[in-house]
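The next block holds one structure in the form of structure tokens; read it before the comments.
Here the complex is missing one protein chain, while the rest keep their positions.
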Amino acid sequence: MRLRFIITEVFQGLRRNTTMAFSVIIVTLVSLAFVGAAALLQTQVGKLKDDWYDKVEVSIFLCPNVSVFAQCKAGPVTDAQQEEIIRVLETGALGDIVEQVYPESKEEAWENLLKRDPDGFFAQQLTADDMQPSLRVKLKDPEQFALVADAVGELDGVEHVFDQREVFDTLFQILNRATLLAAALAVVMLLAAMLLITTTIRLSALSRRRETTIMRMVGSSKTLIQLPFMLEGVIAATTGAVLSIIGLWLTVRYLVQDWLVTSNLNWVDYIDQGDVLAVAPWLILIALGLSAVSSLVTLGRYTSA
Amino acid sequence: MRLRFIITEVFQGLRRNTTMAFSVIIVTLVSLAFVGAAALLQTQVGKLKDDWYDKVEVSIFLCPNVSVFAQCKAGPVTDAQQEEIIRVLETGALGDIVEQVYPESKEEAWENLLKRDPDGFFAQQLTADDMQPSLRVKLKDPEQFALVADAVGELDGVEHVFDQREVFDTLFQILNRATLLAAALAVVMLLAAMLLITTTIRLSALSRRRETTIMRMVGSSKTLIQLPFMLEGVIAATTGAVLSIIGLWLTVRYLVQDWLVTSNLNWVDYIDQGDVLAVAPWLILIALGLSAVSSLVTLGRYTSA
Amino acid sequence: MINFNEVSKVYTRGARPALDEVTVAIERGDFVFLVGASGSGKSTFLKLVLREERPTSGRIHVAGRDLGRLASWRVPLLRREIGAVFQDFRLLPNKNVFQNVAFALQVIGKNRRYIDSSVPEILDLVGLGGKEKRLPHELSGGEQQRVAIARAFVNRPPILLCDEPTGNLDPGTSVGIMKLLDRINRTGTTVLMATHDDLIVDQMRKRVIELREGRVVRDQLQGVYGLEPA
Partner (left out) sequence: MINFNEVSKVYTRGARPALDEVTVAIERGDFVFLVGASGSGKSTFLKLVLREERPTSGRIHVAGRDLGRLASWRVPLLRREIGAVFQDFRLLPNKNVFQNVAFALQVIGKNRRYIDSSVPEILDLVGLGGKEKRLPHELSGGEQQRVAIARAFVNRPPILLCDEPTGNLDPGTSVGIMKLLDRINRTGTTVLMATHDDLIVDQMRKRVIELREGRVVRDQLQGVYGLEPA
């Protein structure tokens, strides 16, 4: 009896305030989409960092067969030269700041190129022999890049020293700023969502004042009086959350996976639908928390006085 | 007397429904920010297109002093070879599809490099002589790229032929999708804004029903009864619009102008505050239109019955 | 002043009409009681005069206007010629006595000078001189109803409609309100009052129109509440 009563009340309430219910749904949808977007952007940053940032920080490009640089006039790097460079990196003053050195031979560079873009122009036109060997150096403290550049920059067989962070930092900076922007919008929108849920509950309470007055007068319990209103907020907010999850899922599925992955940017490890599902429970929790807080703030005032 | 009356009523109404007024402001703010963002993204795309896309579509890189490509084993391109290439481009079958050919000498390439990144690694290490001369070809129909590549790809002195659109297309595609995303969010949010303005007016009318009933009974004109409610919606929506303009202005000022322009991506022509100001009147118009439509939809029902 | 010509009003299609072919003529300066059981159509009659509702059939003339032909933008002008008083007072709780009355003038665009001179005058007339600053909840029910009458009459309309103005008042207080309405009627104002209050009707001995199920069953000068004693 009571359960059916509550359910009827909830749906009557939602029907009576359709415009408000829709506003709540839309605003929660958008705000949680931003929360989700911020989270996914950070996941993407994490994936990129996992991919490269941790692994490689400084690339020491060694002289290839053909080079425009004056330092490589003497011809391609020899094994002895390479060993000397590695020795400098791993011992002495640099030994303390270098964590690890990964040599990448021409052949490995060639394979990486093929993996990234097998049908590309360069893969068609070049051979392994045209590639450039390099040493990838991981530093204990990435800030020490300058020391490495100074120490090995002038050694025989080194073409040039390149801090890969430069490239990634720009990208990460962009992604981080995007995260911040999304988070800021999320906060603003969540505020709006909260105000809206509050007003929806208030409106609903006002439009059913007759009913609640009678309920109080005949001795209905406080729970039974307030529950329908709370549930209205909860249902609207949760609907918004579910829609935002669907939106994010579709975006990741069609924009990121289908489009980015098949584009020529496909050598990057992208977020996938799994990451959306990992974020989903949090979005639903936020929606529930939001409506719970709004209910608590509002209900006391509008159903008892 | 009447003006003061209306003003007092408007502000009392806004004070009484602060939460709703804030929701309207926030939601209009965010939705118009998206409208603005979509417009600005398109402006940016336009600027980029103006910059390059129209000017340059196909680059024919000529053999430099030092090259890894087999085709350039014979040494750098000669003036005669270059003239032959230009002749092929401007006459015969290609003459119909090529609109213009701009040769870029090593020196010009060097100057462009210096302009882009005067303190960069390459500018420090290289000289004009290490640069690569090229021919930039503008096509009447950009889709005809393959014909050009086929015709000149194998000519003496050509290192490789590169369709610049490939790079820009990806960028434009990203920007266009971002525009679409912003526009979609804008539409959804504008819908929410409209629902909200409608509800605000309705709430306001309900909470002042006593006053409006008396006003109707004593023979106050319809305009005087309805104007305060309309103005409430208009003021809230316009406030949202103004805030969104401020937000966009700050974003462009600090994110785009200060940060992107001083970063190493500064060789691109970015949108500036002027572009925000160009969008601003439209945003305000949208806000006004939005509240006008909402008022018309709502007021008839809630102040006369 | 008020002419009903075979006026019917049906709210819900198929239901019994709230007013059924009512023909009534009320002259300038009349004091008329509209009596009848609950649901007999008294409030409907008053709403038709105010053009809050429109008749299903029949013609209504009020203050020389044919309500059937009155353009809707002219309804406010009609209402400025009619004062209305209700059972539940309808005062604005956050405005004091002066402001409540002044409100009715402000919203029809009177200027401050006019308001400052006419409001105290009307408050003196209804016997509230000196209580201008009180808020409604600081007044007794009878005093609140006097404020409502002052508000309805401040613009000196030729017609005053009252829908059970004493319904929420105790008998002693009601008598005071009736004396006030009688005084207003003597200034030439047409007063039309719907009421249940048999005592008052019997005491005042004014014209009585009785409705029963939407029909006029009695229209009597110097009448009493009911023909059979209550």
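Letters A, B and C mark the chains in the order given here, with residues in each chain numbered from 1 onward.
Operating definition for what follows: a residue touches a chain if its C-beta (ideal position, glycine included) is under 8 Å from a C-beta of that chain, and two chains touch if they have at least 3 such contacts.
Please read all numbers here as calculations on a predicted model, not as lab measurements.
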*asked:* So there's a chain missing from this view; which of the remaining chains does it actually touch?
replied: A, C
*Taking the full complex into account, find the residue in A:214, A:250 or A:277 that is in contact with the omitted chain.*
A:214
*Of C:58, C:127, C:141 or C:158, which one is in contact with the hidden chain?*
C:141
*Determine which one of C:8, C:57, C:99 or C:173 touches the chain that has been left out.*
C:173
_Touching residues on subunit C - with respect to the absent chain_ = 12, 15, 35-39, 87, 137-138, 140-142, 164, 167-173, 196, 198-199, 225-226, 230
*At which residues does subunit A meet the chain that is not included here?*
1-2, 5, 210-211, 213-222, 224-225
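What we mean here is this: only the chains that are shown with their structure count from here on.
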*With one step meaning two chains touch, work out the least steps from subunit A to subunit B.*
1
*What is the identifier of the chain with the smallest separation between its Cα mean and the overall Cα mean?*
B
*asked:* Among the chains here, which has the CA centroid at the largest distance from subunit C's centroid?
replied: A
_With contacts counted as C-beta pairs, which pair of chains has the highest total?_
A-B
*Give, as an integer number of Å, the spacing between the C-alpha centres of subunit B and subunit A.*
23
*Approximately how many whole Å separate the CA-defined centres of subunit A and subunit C?*
69
_Please tell me the distance, in whole Å, between the geometric centres of subunit B and subunit C computed from their C-alpha atoms._
64
